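A single protein chain has been omitted from the complex, and every remaining protein chain is retained in its original position.
Here the chain labels run A, B and C in written order, and each chain numbers its own residues starting at 1.
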Amino acid sequence: MRRAYLDNVATTPVLPQVLEAMLPYFRDAYGNPQSIHEWGDQAREALDDARSKVAALIVAQPEEIIFTGSGTEANNFAIKGLTLARQSQGKHVVISAIEHFSVLHAAKTLEKWGFEVTQVPVDRYGLVDPEEVGTSIREDTALVSIMHANSEVGTVQPIAEIAKVVKKRGALFHTDAVATTGSIPVDVKELGVDALSLTPNQFYGPKGVGALWLKKGARIIPFLDGGVQERGRRAGTENVPAIVGLGKAAELAKEEMASRMAHLSALRDRLIEGLLSRIEHAILTGHPTQRLPGNASFCIEFIEGEAMLMLLSHQGIAASSGSACTSRALKASHVLTAMGLPAEIAQGSLLFSLGLENTEEDIDYVLEQLPPIVDRLRQMSPLYSKFLKGQQGGR
Amino acid sequence: MRRAYLDNVATTPVLPQVLEAMLPYFRDAYGNPQSIHEWGDQAREALDDARSKVAALIVAQPEEIIFTGSGTEANNFAIKGLTLARQSQGKHVVISAIEHFSVLHAAKTLEKWGFEVTQVPVDRYGLVDPEEVGTSIREDTALVSIMHANSEVGTVQPIAEIAKVVKKRGALFHTDAVATTGSIPVDVKELGVDALSLTPNQFYGPKGVGALWLKKGARIIPFLDGGVQERGRRAGTENVPAIVGLGKAAELAKEEMASRMAHLSALRDRLIEGLLSRIEHAILTGHPTQRLPGNASFCIEFIEGEAMLMLLSHQGIAASSGSACTSRALKASHVLTAMGLPAEIAQGSLLFSLGLENTEEDIDYVLEQLPPIVDRLRQMSPLYSKFLKGQQGGR
Amino acid sequence: MPVYSEKVMEHFMNPRNVGEIEDADGIGEVGNPVCGDMMTFYIKVDDNHLSDVKFKTFGCGAAIAVSSIVSEMAMGNTLEEARKITPALVAEQLEGLPKNKYHCSNLGAQALNKAIDDYLKKQGKKVKSKRRGKNEKE
Partner (left out) sequence: MPVYSEKVMEHFMNPRNVGEIEDADGIGEVGNPVCGDMMTFYIKVDDNHLSDVKFKTFGCGAAIAVSSIVSEMAMGNTLEEARKITPALVAEQLEGLPKNKYHCSNLGAQALNKAIDDYLKKQGKKVKSKRRGKNEKE
């Protein structure tokens, strides 16, 4: 059976060059970068090299990069650490309604700690209005955090514009760039932010590593307490192989950015056009043009996401969904809800997230396999029969 | 030149079988365990399997294992999460004076949050007195955390005895078993604790992963906020390859525990005896018998640790030291200080931590190389000439 | 994939008795698309036995498998027997369900029961109205 992985938003495979770069650090150069001997030296040099590569990808200084254990940790660190460092100036935080849970739930924790959190809404395309961010900022706003792009619907925010508003109001600005770093150009100066989270498990690097970029001079309270690693800002034995993998993935992403984007957006457009022309009552979610190159997200009316995923998986196709049934908490994606999609339509959420290794054949395979699956589930769906009866009745 | 890595406390090499077990999860079975498709299934099964293996190593239930990103994270999670979950019952915490920084500094953070922390002292061998723990526990003690063994001096604590006292006083008991898990038998029931931290980078598994064992029913506040991974207790995309590596390392450690211990303790004793008989004015630190099988730690009088490490490294030998000069903060190891060693003696700290891959030849090589290094540095040392003059004067 | 048993997978992939019954004796609709799942059960009753059971379901894999097995379990039952199809029994027949999918087994049993209620209600009416047209809708 053909297999097609179109769930790169969940995680990407590690590129062969990346894995190859990592391998020596498991058994040969396995030292601890803090150690005073040759093994330590090797590890430290590898760390420095990776730091430079990550910095180069986002046009920053190497010493501004703090390695973390994940994108989630980078977000927790930023949200908690930056606000705690500034709490004497104010205990108010602004985020968007469609942040990843690692920002959203970290902000919930801040509320328990006595902070106040304002959620800026988004429009039907998932866009944040810079003006709205501006008006939410108060005298006592310690931090604004708006994600660079949302991986569920692919919408890319106008971060540079938002940054101008935030700077004018004198607040600190963090962006969760987990969905964008390595996929589209990310330049911290052009974005105008003070802190930025990233993880290579979204751009063909390893899991279990991430980074927080923190503008020189910005203060942060450590999140992981312990040893002196990362100049005292993030404790714990450095995960050298993973950090090396991050470095290599960053280097490759920088080199190949343009060709990757061209490849992915061509596939994405083929999938979007093909799907919308083959399946009735399907809606493209997210912004029609300001979207991630690999993101093709939809709501398929009258049926539910998990059932689609299971039947797709039976045909060897990997995708994802923001339906309530696919979530542990049995709640439809807060992103789709915030964009104003009715809950029963959000149930039909279906996300194809394309990756480097996808081909036109993958897309065509999906376009061939999906319509009968949708048909089959619609034939089972009481909503669809009601709709058909309604239509007949209406005629 | 011969090379001998005797710094396994800093980190251990990954065993070939462990690396082999991990490899498929980078590029083939690279899925996210939360995903609803075949790739996700593979990853989830790998996770479940690793969880069982870790549980088997410490004689626990699989569902009691929470994977983390490091030992440091497991300690931060335990110290912060367990106390926050119990803060209505009291805001007092008991730790020992020789905890790893990831416990010590997490406890400092608790102090900032309004908790009170009592540090129980240790004797000259680094042993905690269970009675002393008992008397430090108060009505409002939320948590006691005493490490299972200290990796700098190798002393193994009488955790089961301490646990009895802690239970009698009704407090929760966490132990940092990073230095012991996978090296000596660790049985959570026999130890009688409620929570336990571990990481495989101390037993031939990968870096960037750890685990907190939490007794069924114990409440904890998540440390990393975000997604629903680890049943809502630890957010972030699971680091599948590393977790698989942890599982494999745990499996091997369980199988080979007895032979590894025999191998290491024979080497350790050879090194201790050889060194003490070849080098005058050298002191064994830590407990003479209740010590980790691979730990041979000393203070070499009149000279300083970093200089020794550099000269050893020049001969291809990796070791470590708790001297002030080897620490970023330029403070002598709090462990040596807590054991009552005078600061100028602590400067001569030298720790050989042996690993599976060490041989008798490695030990003999160290015993051959170290004495001239010590001589050379003593010839440079004003303290040594003073000592010699004093001796002459005394005679 | 949620950790579904082989039995769940089998019923999901090959659901029995999907469809509507044009002249059903009872119809039971439960759930709500907003919550993720919605099921409609249709029954035919002959001589106090369920001579036909069909369903339509909007929902996850578990919801579809539950509907399928409930229809299979109920088929041919007396009304009293069919009443005894509890959520626990459904889950058991499916060789277990993930915890967060238990509510689906509730829905299946509920929908069937609602269809029986509907049948009985109609019967009552019919008795009252002296059987004016057997398959009349309310």
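Criterion: a contact is a pair of C-beta atoms (placed from the backbone, for glycine too) under 8 Å apart; a residue touches a chain by one contact, two chains touch by 3 or more.
None of these values were measured; they are calculated from a predicted model.
**Q** So one chain is hidden, and I want to know which residue out of B:155, B:183, B:199 or B:381 touches that hidden chain in the complete assembly.
**A** B:381
**Q** Could you tell which one of B:160, B:325 or B:356 touches the chain left off the display?
**A** B:325
**Q** Contact with the hidden chain only, please: which chain B residues?
**A** Counting over the whole complex, chain B touches the hidden chain at residues 302-304, 306-307, 310, 313-314, 323-326, 328, 330, 332, 342-344, 347, 379-385.
The rule is short, and it goes like this: only the chains that are shown with their structure count from here on.
**Q** Write down the pair of chains with the top C-beta contact pair count.
**A** A-B
**Q** Based on the averaged CA atom positions, which chain is farthest from chain B?
**A** C
**Q** Taking each chain's centre as the average of its Cα atoms, which chain lies closest to the overall Cα centroid?
**A** Central by C-alpha mean position: chain A.
**Q** So, what's the distance in Å between the C-alpha centres of chain C and chain A?
**A** 41
**Q** On a C-alpha centroid basis, what's the spacing between chain A and chain B, in Å?
**A** 34
**Q** Determine the centre-to-centre distance between chain B and chain C, using the mean Cα coordinates as centres, and give it in whole Å.
**A** 58
**Q** Could you pull out the residues of chain A that touch at least 2 other chains?
**A** 306, 310, 313, 326, 328
**Q** I need the residues of chain C touching at least two other chains; which ones are they?
**A** 1-2
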